[in-house]
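For reference, the structure I am asking about is given below.
With one protein chain held back, the other chains of the complex are shown just where they sit.
Moving on, here comes chain A:
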Amino acid sequence: MNTSRLAAMARHPLALPLIALIVLLVVNRAFNATFFHIESKDGHLFGSLIDILNRASPLALVALGMTPVIATRGVDVSVGAVVAICAAVAAVLIGGQMHVENGVEVYVSNVPMPLAILAALAVGLICGLWNGTLVSVVGMQPIIATLILMVAGRGIAQLLTSGQIITIYYQPYFFLGAGYLFGLPFSLFIVAAVLLLLWLLTQRTALGLFITAIGINPVASYFAGVKARAITLWVFGFCGLTAAMAGLMISSNVKSADGNNAGLLMELDAILAVTLGGTSLGGGKFSLIGTVIGALIIQTLTYTTWSLGVPPEANLVVKAVVVFIVCVTQSDQLRQWLVRKPLEA
């Protein structure tokens, strides 16, 4: 095997996140012989890996939306709250009741489902554009601008649900977060679609270059003719939209909307997923695939602590240690030391 090619592979930005993910999966396999086992049940695939992919979907969506935001030197800490708001909007609009008529359960939704979903997505987009306006037009620091909605958002979500957990009884809605298409969870297709859309937009048009340019130097990019304001505004808007999708997915999966707990601390996991994937918080270059891998690492880690029987009290410590290791190994200094290459090369 050519050692220089190996070294080149090890230097690839996605190498470490991938290795971390593989190590986690191997650890799981070591403790649980059936971990990689996937079977077909009721016409769809069933197994630990499917669970991890399925549960990582909302996080992956939010993190994908967060990636361009972080690449333009921003950050959106309101996504968890937006998830809660949009879940609440959908739940209140669809809600539905289960009437038992002659022993048959009949489902009725308050508002036609497509309308409710569109409304929830629109609310997410508006939330994102609100953040984007504060950042790009008013000129606030992104963390402060989005902090407003992070705090207020949960209040809004609770207002919408009157502080209750709203249970959704409308069966067709459950497909979004718990349905299967071609044997795979439907949520995976949504993530794939968003990933593809983002990839096309950023790699096949100049948008990716503009985003990177804004992240590296906003002033220089402005003088180079990049419409920094408009791009920042819409990057935040898109982030709100993906948060709305995640909110729909979560509420559909657990058949309820919980203003207090839906998407709680999700902003931190999303930022973490983006960082684990190799995107720098300083802005500039970003990796969409890296973000998805980051989200998978986080979900696999959570799953590992559950299935290995780590005591609940120690869960967060285990998580912190793994995240610490992954982040430290991403430092350039350490990499160079590991690959044993002189610094100037």
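Methods note: contacts are C-beta pairs under 8 Å (C-beta built on N, C-alpha and C of every residue); 3 or more make two chains touch, one makes a residue touch a chain; residues count from 1.
As a convention for this text, contacts and distances are computed from a predicted model.
K.L.:
What does the UniProt entry say the missing chain is called, choosing from "ABC transporter periplasmic-binding protein YtfQ", "Putative ArsR family transcriptional regulator", "Small-conductance mechanosensitive channel" or "Imidazole glycerol phosphate synthase"?
P.N.:
Per the UniProt record, the undisplayed chain of the complex is "ABC transporter periplasmic-binding protein YtfQ".
K.L.:
Looking at A:M113, A:L149, A:L176 or A:A262, which makes contact with the chain not pictured?
P.N.:
A:A262
K.L.:
Looking at the whole complex, which of A:A15, A:V111, A:I148 or A:I165 touches the chain that is not displayed?
P.N.:
A:I165
K.L.:
On chain A, where is the contact patch with the chain that was removed from view?
P.N.:
32, 34-35, 41-42, 46-48, 51, 55, 154, 158, 163-165, 167, 178, 250, 253-256, 258-262, 302-303, 305-307, 309, 311-313, 315
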